[in-house]
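As you look at this complex, bear in mind that one protein chain is not there, while each of the others sits in place.
So, chain A:
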Amino acid sequence: MSQKVHPYIPNMVPEVQAEMLKVIGVESIMELYSCIPEELQLKENLKLPPALTEYELRRHIEGILNKNTSTKEYVNFLGAGCWQHFIPAVCDEINQRSEFLTAYAGEPYEDHGRFQALFEYQSLLAELVDMDVVNVPTFDWGQAAATSIRMAARITGRKKVLLAKTVAPERSKIIINYGTPTLEFEYVQFDTKSGAMDLEDLKTKLTEDVAALYFENPSYLGFIEAQGQEISNLLKANESLMVVGVDPISLGVLAPPSHYGADIVCGDLQPLGMHMNYSGGQAGFIATHNELKFVNEYPSRLFGIVPTVKEGEYGFGDVAYERTSFAQREKGKESVGTQTALWGITAGVYLALLGPDGMQEVGQTIMQNSQYAVQQLNQIANVRGSHFESPFFKEFIVDFNQTGYTVEQINKRLIEKKIFGGKDLSLEFPEFGQTALFCVTEVHTKEDIDGLVQALKTSLAK
């Protein structure tokens, strides 16, 4: 037989195949395909490029990847839902472990470690958000928000959902597609000077059919919404639920939404130890109080700690499994399946490494760096470091309206200086004109920020 045996396919060895065919009682493998009608069988091989050996493959892929310029090479100020943060080496060590990398849906026995690591993740994140229940992570913040909202609608038996107009537009697309056609959505306006929610508009729209209001804090546009408690009071009086999306890395310094009345909290785990991976690091979390009405509405798996027959052993299992689509198909709560478990484990490792002081310190450093950036940007003629007057966490809207340049033009010039400028907001929020959402975190040095300011000065002077 002339065909080479592929290293990934051991039974291509002709003698072995012959032996197996004999056991089955057929002459050739293609006989096993007799169930597929002739007219559905391909007559020719697929038109795909030829196979590469491992070394050739490495050269090929690395050759393609070399066309990329990464944030290791250029200084990056992009955020807007995927953020560059410091990643402890232990996070990578753990999520690259063969056992965790290749495990899937084993039982609580042979996968005891997977269950424990995810239970611990739930428990660690619960402390950060100060709530009692956290799910095994879902796809991303958008899915977490979309599910949180549907949970709220089922709990209240209502159909109308209010969204803050400052919610990330890309996230709103996920939320609205996920809620349609069951739910109706309406936006609540904001104060154009501060970004804060327009409470008068909220009162007008807060009719008796409103299931929930969803807003983000810190907002997509970076500012901190200070009216959490007032918003919560209005919702409670209307028996509507408050769903708040949050950046978890802010919670060492910012009050978790449960402290100002949130019923359901959601967000993205990516800042807690995940590389950006061109958006492959996103993972969504949902947290609630430990009340039956909430727990019963989760579609996600929820791992709980249980005893075994032997004293002194922890075991784990699925809490209230009967709610899920695994158990009930279309009668279950939404759907469950493969989501982002490995990022949950990694976020747990991150929180265990940072501890209470580390979470506080990272939040503080981020705020100092971002405030410094705005302060320095304000020194540039015709540039406003922050479009909003209100305080912000790690992102802020830089206003270039007075420069005479578009954000697109400015960002092109910054790339020439090896800087990725902020996200152009002129399409998503045209009312702000030429503005960009910049992100500054603990990874940015003073030199990085000063370099940005210098690059902008020279670019805008041209």
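One rule holds for everything that comes next: a residue touches a chain if its C-beta (ideal position, glycine included) is under 8 Å from a C-beta of that chain, and two chains touch if they have at least 3 such contacts; residues count from 1.
Rule of thumb we're sticking to: contacts and distances are computed from a predicted model.
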Quiz item: What is the protein name, per UniProt, of the chain that does not appear here: "DNA-binding PadR family transcriptional regulator", "glycine dehydrogenase (aminomethyl-transferring)", "ATP phosphoribosyltransferase" or "ABC transporter permease"?
Solution: "glycine dehydrogenase (aminomethyl-transferring)"
Quiz item: Looking at A:166, A:411 or A:435, which makes contact with the chain not pictured?
Solution: A:411
